[in-house]
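Here the complex is missing one protein chain, while the rest keep their positions.
Per-chain numbering from 1; labels A, B and C assigned in written order.
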Amino acid sequence: MIEFQCDYAEGAHPKILERLVETNMDQTPGYGLDPYCDEARRLIRKACGREDIDVQFLVGGTQTNTTIICTALRPYQGVLTAASGHINVHESGAIEATGHKVLALPCDHAGKITAEQIKAAYEAHMNDGSSEHMVQPGMVYISNPTENGTIYYKQELEAISHVCHECGMPLFLDGARLGYGLMAADNDVTLEDIARLCDVFYIGGTKVGALFGEAVVITNPAISKDFRYMIKQRGGMLAKGRLLGIQFQTLFEDGLYWQISRHAIDMAMKLKKAFQACGYGFYVENSTNQQLPVLPDAVLEKLAGKYSYSFWEKTDESHSAVRFCTSWATKEENVDALIADLNQIRSQMM
Amino acid sequence: MIEFQCDYAEGAHPKILERLVETNMDQTPGYGLDPYCDEARRLIRKACGREDIDVQFLVGGTQTNTTIICTALRPYQGVLTAASGHINVHESGAIEATGHKVLALPCDHAGKITAEQIKAAYEAHMNDGSSEHMVQPGMVYISNPTENGTIYYKQELEAISHVCHECGMPLFLDGARLGYGLMAADNDVTLEDIARLCDVFYIGGTKVGALFGEAVVITNPAISKDFRYMIKQRGGMLAKGRLLGIQFQTLFEDGLYWQISRHAIDMAMKLKKAFQACGYGFYVENSTNQQLPVLPDAVLEKLAGKYSYSFWEKTDESHSAVRFCTSWATKEENVDALIADLNQIRSQMM
Amino acid sequence: MIEFQCDYAEGAHPKILERLVETNMDQTPGYGLDPYCDEARRLIRKACGREDIDVQFLVGGTQTNTTIICTALRPYQGVLTAASGHINVHESGAIEATGHKVLALPCDHAGKITAEQIKAAYEAHMNDGSSEHMVQPGMVYISNPTENGTIYYKQELEAISHVCHECGMPLFLDGARLGYGLMAADNDVTLEDIARLCDVFYIGGTKVGALFGEAVVITNPAISKDFRYMIKQRGGMLAKGRLLGIQFQTLFEDGLYWQISRHAIDMAMKLKKAFQACGYGFYVENSTNQQLPVLPDAVLEKLAGKYSYSFWEKTDESHSAVRFCTSWATKEENVDALIADLNQIRSQMM
Partner (left out) sequence: MIEFQCDYAEGAHPKILERLVETNMDQTPGYGLDPYCDEARRLIRKACGREDIDVQFLVGGTQTNTTIICTALRPYQGVLTAASGHINVHESGAIEATGHKVLALPCDHAGKITAEQIKAAYEAHMNDGSSEHMVQPGMVYISNPTENGTIYYKQELEAISHVCHECGMPLFLDGARLGYGLMAADNDVTLEDIARLCDVFYIGGTKVGALFGEAVVITNPAISKDFRYMIKQRGGMLAKGRLLGIQFQTLFEDGLYWQISRHAIDMAMKLKKAFQACGYGFYVENSTNQQLPVLPDAVLEKLAGKYSYSFWEKTDESHSAVRFCTSWATKEENVDALIADLNQIRSQMM
């Protein structure tokens, strides 16, 4: 089986394993207070073009989202998100388990929300005569790329950031696949932009070359204050914290993070073109590593057993939207094999 | 600096790194549903001598304790523990953050609780006329070895288990250092015993040879039911779950877990004898990898800068209880160096 | 100002005050363990036609909803409700504050959900390959009458109850306005039916004649078990619990609850006919004490200052849906005055 189901099917970039082997018997303090973490923090601050930011390392995405959101919100506040946001659908109620409502805004297949929607939701709440009977919007969560592979453009992000600050709501960007977003051909946002526009965001490692790990960047001191207590309480403080430091140090030395992200995009675009060439449409078009073609079920049947993918939804009686993921680890030969099979199936069916 | 401060100063046993390197580019499903995890489960079930038990892998100890306890308790219940229990002092309120009171029972330096204490606490609650105004004891937590390195003997564990079942309270054993307990010279408990006597326990990897990871063994189906939802919600479901499977597979093939545990004990006993030979007493005597001598502050001053240890507490004006940890990774040459220095300091001071 | 804004603008039915005055200096045990509560429990059991049910008294609706729901759910479960359900919109996130997601099902202006929707939601969850990444539906919440004054008919309720039991999800009916529902002309459901079909429900006192208070009826022993711990923990255990007993005893002796509910319905129907006679439509038509006409804003302007009502939403540029509530306390002269004014305004505007 060749896996296109997700972007975490393999281990880590070989350079990371090398560094783990090299440093294995070094003795360091635990809990992220070691020199590797310090160096990784320095590299990430540098990549963000800011010295005055807090960088913390957590193990996984759900944990990271939960820790950040429950740190930022007051007990009676909720977090605004696209209805398709990961925190709303795929985290088993982790946010609610911290006591907060996820305030879902409607969105189309792009899975994005707009500054206008955020402002409208905030004002609708504040202008309601019985606002204290309702959950107060207290933070905005966006994922970039989104769960459907689309990205926020600079103008959109600027507008959202502006509204958030106007309304006193911190902006949190979930960058579980940040590398794949920033390396997209049509992306016009830099890491510096994100650090400037967001109160907190994270640079995903799990899906972009690391064994695991997310680097949280906090630019808002109110969220940074005592954040390590929150990490510990939420179960995210790795005893051997250096494992996170070593991985992010490796990813941010010499631009490895961006190089391997670019590879995933190249593979995805090759695949996208093949779907297009076959005449297949998309659930939503995007330029990142998650491609969501709408395929005839007959084609999917023929791919089954040889290639894995994720099922998204039935679009009509004989078609389904599915997701093919590439990643830093995707082998071009596998993409080529899939394309060859797609073309062959296509020609057989005509 | 030679570290004796904790048992998680290094990376992982080299065999684990080898296996991670070997399997790195294999493609597997995520979230612990891969063949490595399955094989690790099989090996652990075998080591426990039971086929009918659930084995789940989590990343760290606080996360594991929290997930298990909040799975087992009803909202109005709390968990009984020794006052010195990890969940009561060193987890930043993680248990309370899930809504449950930690019900601390008094204990001496050994950090153990007894069947009698548990029964008394339960009966005191149940016989109180206003019991519904108080937190109902709903689970018992013990750590073995304890936070002070002592161990529970078979008779003690049998008695605790008996009381727990009598009172309808599941028994949970935190085995963050389980290997170091079971390999102690005076230990009379087997892994099979623990599986028979506990409703749920875990076999610690983080402190015993793994990069990270705790293998949870659940013998009580009421706790096992839907446990994976809880792992996910509490942020413990590693995307690349195979990392846990590969590690525990390596540790439980050919008894590696027990061999490396034994090494830590050997090193600790060598150190213990040296402290004894110098005439130093102990905060509490034990036979595991955490040695808690009471040393003259003058001696500690001379060790400073060359050896790290943990400060426990001042015992009088000129002495302090401290902790020296050995582990699977402790080099005998470092233990020898410390002993030589201890002896030299001792002779200088006489 | 004549209040039609809500059904809790006045104190209590005079008979309740009389009883409070009469019993004022009696000495009783606290926390609902007094003879008045016992007698009220007996009367409510009798009205439900069942001896084997648990009756508990709480102070208010949000508290009651929260206590019941967090008693019934496991930590990873959520509660299914109509999107317009009180727990989803008007309780400041009280359910989420106990750690549970509110799983909102779409509904039209009637604010009702169907057995089919419930079954589909449950099956969609259970059949999803990654169900453990999502919140498990664990209970169904319906309000009867709904927040928009509509009621569930017997066939609907039977079907919902059937699906709930099939799926192992307890059915909870919020009866904050239960009297107004059961006294509606088109209602075909009895209190016995509700006790038979629901796992738990409550008979609202606050909006139906009492100063405050909700009588929770629990037919499912799993929810009843240790429920008083939950009441205490959630802050709902009134020290002078007899106040609740005295009130419900008064309401359920001689059918007072039903008589005063009937009065509210009579007043509402008189008002409804007047709106209809004026040619006004309704946001949704119903037969209970909350009437939701769609009125010209010009009419509303003329009513302002003399009559209070609740704003529901703008329906077009010149019309708004509003709510006029009657209650046990509504004076017919006030209804007549409003009708006269409506007619006069109407004739002026023609």
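By our rule, a residue touches a chain if its C-beta (ideal position, glycine included) is under 8 Å from a C-beta of that chain, and two chains touch if they have at least 3 such contacts.
Please read these numbers as outputs of a predicted model, since none were measured by experiment.
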- Chains in view that the hidden chain touches are A, B, C
- Item | Of C:232, C:270, C:302 or C:346, the one touching the omitted chain in the full complex | C:232
- Item | Residue among A:136, A:150, A:187 or A:291 touching the omitted chain | A:136
- Note on the structure: Touching the hidden chain, out of B:78, B:145 or B:293, is B:78
- Query: For chain C, which residues reach the chain that was dropped from this view?
  - Reply: 1-3, 5-6, 8-12, 14, 17, 20-21, 23-30, 59-63, 66-67, 91-94, 97-98, 206-207, 211-212, 229, 232-240, 243, 329
- Task: Write the list of chain B residues that the hidden chain touches.
- Result: 75-76, 78, 89-93, 96-102, 129-130, 132-135, 311
- Task: Touching the hidden chain in the full complex, which residues of chain A are there? Just list them.
- Result: 70-71, 74-76, 98-99, 132-133, 136, 226, 228-230, 232-233
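One rule holds for everything that comes next: only the chains that are shown with their structure count from here on.
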- Measuring centre to centre with C-alpha atoms, which chain is farthest from chain A? C
- Task: For copies chain A and chain C, work out whether under half or over half of the interface numbers are shared, and give different or same accordingly.
- Result: same
- Task: Compute per-chain Cα centres, compare each with the mean of all protein Cα atoms, and return the closest chain.
- Result: A
- Message: Can you identify which chains form the pair with the largest number of contacting C-beta pairs?
- Response: A-B
- Distance from chain C to chain A - Cα centre to Cα centre, in angstrom: 42
- Item | Shared-contact residues (touching 2 or more other chains) in chain C | 75-76, 98-99, 132-133
